[in-house]
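Removed: one protein chain of the complex. Kept in place: all other protein chains.
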Amino acid sequence: MAVTDVTPNGPGSAHDDSAPKVALLNNPEIRGWLFQVVLAVVVAYLAYSGWKNMNANLQAAGIASGWAFLNNNAGFAISQSLIEYNQASSTYGRVYLVGLINTLVVAVIGVILATIIGFLIGVARLSKNWMVSRLAAVYVESLRNIPLLLQIFIWYFGVLRLLPQPRDGLDFGFFGLLNNRGYFAPKPVWGDGAIYTLYAFIAACVIAWGIGRWARARQMATGQIFPAFWVGFAVIVLLPVIVFLAAGAPLTWDVPVAGGFRPKGGMTIIPEYIAMLVALSTYTATYIAEIVRAGILAVSKGQTEAAHALGLRSGPTLRLVIIPQALRIIIPPLTNQYLNLTKNSSLAVAIAYPELTSVFAGTALNQTGQAVEIISLTMLTYLTISLLTSAFMNWYNSRVALVER
Amino acid sequence: MKKLMLTGVLGVVTLAIAGSAAASAATLDDVKAKGFVQCGVSQGLPGFSNPDANGNWSGMDVDLCRAVAAAIFGNGDAVKFTPLSAKERFTALQSGEIDLLSRNTTWTMSRDTQLGLNFAGVNYYDGQGFMIRTSMNINSALELSGASICTNTGTTTELNVADYFRANNMEYELVAFEKSDEVVAAYDAGRCDVYTTDQSGLYAQRLKLTNPGEHKVLPEIISKEPLGPVVRQGDDQWFNIVKWAHIATVNAEELGITQANVDEMAAGDNPAAKRLLGTEGEFGAGIGLSNDWAANIIKAVGNYGEIFNRNVGPDTPLGIARGINALWSKGGLQYGPPVR
Partner (left out) sequence: MSDRPHTAGIAYVRHDMLSEQPAPSTSRGIVAWLRESLFSSIPYTLLTLLCLYILYVIIPPMVEFLFTDAVWTGADRAACATQAQGGMQPDGWFGACWAYVGAYTNQFVYGRYPDAEQWRVNVVAVMFFGGLVPLLIPAAPFKRENIVFMAIVFPVATLILLTGGHFAVGGLYVPLLIAAVLVLAVVFAFAKLSESDPMPGLRSAGLLFVALAVLLFILGFDFGLRPVGTSRWGGLLVTMVIALTGIVASLPIGIALALGRRSAMPIVRFASIVFIEFWRGVPLITVLFMSSVMLPLFLPEGVSFDKLLRALIGVALFSSAYMAEVVRGGIQALPKGQYEGAMALGLNWTQMMRKIILPQALKLVIPGIVNSFIALFKDTTLVLIIGLFDFLGQIQSSYSDPAWSSPVQSLTGYFFAAFIYFIFCFSMSRYSQFMERKLDTGHKR
């Protein structure tokens, strides 16, 4: 109740030693509401005058406002797009989508890589091997103390300088070509009947899940252990392969061929993407490593000893005792790092990787001049991604936390 | 809590001070009141607007700013420069941060009509070109199908490339950077086969490459890029001052007035020169300036030919020929309406 008491920095703060008379304004609730009303009015006024100024300025400048520009033809090229994009006929709305997808592509792969590297380094820092733990510490301390943007520049221009020109690029035969225009990978071309392989894969996943449930139930009932993981793994691998072969292996590869300015055919992974991915994941991994280390250290030694006393070997101890408890500590800060990585992907604007900020808040903004609409939409998009990720991780976290008694 | 409040108030006051009131109806009055012209220029483009190590600006666009300042104050140094990115330039002008934008800006219809801006002339007729490595043995832009092309965003260049390659049925990969320094770095590192921007820009940026001699500019020009100074719409007097500051330099070249002989010519007997230099007639009053406005311009920066040769001409590192920027009487496009 006392928290509602006095306005924090309103004029009332001068009344610290007022006599305890019960005047209307000394009622904490009324004071609280008075302060809130003043705050609301001030915020509303600021918003209103900003809006009014904006309209006046836009009108004076003769800039049309509104979202109609999203249907206009963009007319410029984008170096990487996973969806159909044609500079002649695609609209600014399409540009937004291309940018958003490119952001997600670098963010999702980056999160996966950063998690793998981060866990490895985090565990390595706790290793009893002096060399390994020192090296991991040096990695963490050096990379996290250098600005990410600088690392992106170093990776990008460093990688560009190291890779050869297309005419004397590296040729891995079937596995594609590598030069400073990017990595040109063979592209799978699916024939008729390939879809059955996908069906088989889905079915195999369902079966593996069923086996896992059954094995667990049997272990609970009888104590017998069934190697559910390996069996499930085998099913997931073998079933699609069998179906694939039965359908007559309907897959050919479009292998890139060197020639002219750039190789023809195949899939291109542009150097900007590689640089972004490497920089984002190695940088974020330093933070994840520290989180993992802290999480593991936070599980008390007694837990390990108790598990050993119960006869668990070190593998199951780690898997069944330490990690579940550590995860509970790790996940909330880990979520933050995932969000940071996603937001940091916007630094791609500095090296021309065509993600949301670069292609939409950059090129599209420059071409249309619709600053208010484009910047707002970009910020809202990031905000939505952030809120959705936090919501998902909160849900997951609450599930993990439920294990607690 | 009081400290909090104090900090808040301090912040507001600082903001209020730093926010300089500018640009009401009469830009000329504002400029006269503050004593200098605030001029928006590029962040560094040799030959057009480039700061040296001591922060002194030089270039053709910079000389235009100086010409305007000289016309108003009789002093070509009464200018302050605001370096602007391509993205910021129009907002800066619209919001009154600068009085005049002289930043190799292409005059297009949509910019002239939809952004509340006015183009006050063309101080450099340019066109978009391509630069490639000489080792590639390419002599025409039509051989560029499949090439990777570096450029910077926020310009008409991206759209011109798209149009040109589409019209000629060629493929390409566009890598668009936010800043021109990064474009140069990426091109220099071999990320792209081609660097495209205005031809004048190519000559200027070539100086920044590791080995300028290993690169050449292709002959094709794929677009019209009339570059010129820009002012806000709705202030005709200011518009006229900027427009005529440029015209004065062109007319001076045509009349043979140079920085060296300006006083002679003012006292001489060529009526056109005397009208321009203010020893005959009352033309300065028409744009709210003193009668020797044009004489001050020539004294400060010289005539158009001198400006051109000093900044980008054949004897400078850029080494650009006059070409279409020659006077109309010499087969070029620079044509100044008469002072009459």
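Should a chain be cited, it is by its letter among A and B, assigned in written order, with residues numbered from 1 in that chain.
Note that in this section contacts are C-beta pairs under 8 Å (C-beta built on N, C-alpha and C of every residue); 3 or more make two chains touch, one makes a residue touch a chain.
If you're wondering where the values come from, they're calculated on a predicted model, not measured in any experiment.
> Which is it among B:178, B:193 or B:225 that touches the chain not included here?
Only one of B:178, B:193 or B:225 touches the chain omitted from view, namely B:178.
> Hey, which of B:51, B:226 or B:332 is the one touching the hidden chain?
Per the contact definition at the top, the residue touching the missing chain is B:51.
> Hey, which of A:111, A:277 or A:361 is the one touching the hidden chain?
With A:111, A:277 or A:361 as choices, the missing chain is touched by A:361.
> Hey, which of A:64, A:116 or A:146 is the one touching the hidden chain?
Checking each option in A:64, A:116 or A:146, the one touching the absent chain turns out to be A:146.
> Can you name the residues of chain B that touch the chain not displayed here?
Given the touch definition above, chain B has residues 1-11, 13-24, 43-44, 51, 53-55, 80-85, 87-88, 91-92, 94-97, 178-179, 181-182, 184-185, 207-212, 317 touching the missing chain.
> Can you list where chain A touches the absent chain?
Touching the chain left out of view, chain A contributes residues 1-6, 8-9, 11-19, 21, 23-26, 32-33, 35-36, 39-40, 43, 49-50, 53-54, 56-58, 60, 127-132, 135, 141-142, 144-150, 153-154, 157-158, 161, 300, 339, 343-344, 346-347, 349-350, 357, 361, 365, 371-372, 375, 378-379, 382-383, 386-387.
In the analysis below, only the chains that are shown with their structure count from here on.
> For the complex, give me every residue of chain B touching chain A.
Residues in contact with chain A: 1-2, 4-5, 8, 86-87, 90-91, 94-95, 113-116, 144-148, 153-155, 158-159, 161-163, 166, 172-178, 182, 185-186, 189-191, 193, 233-234.
> For chain A, which residues are in contact with chain B within the complex?
Going through chain A, the ones touching chain B are 8-9, 13, 57, 60-64, 75-79, 87-88, 156-157, 160-161, 165, 180-181, 260-262, 264, 271-272, 349-352, 354, 358, 362-363, 365-367, 369, 371.
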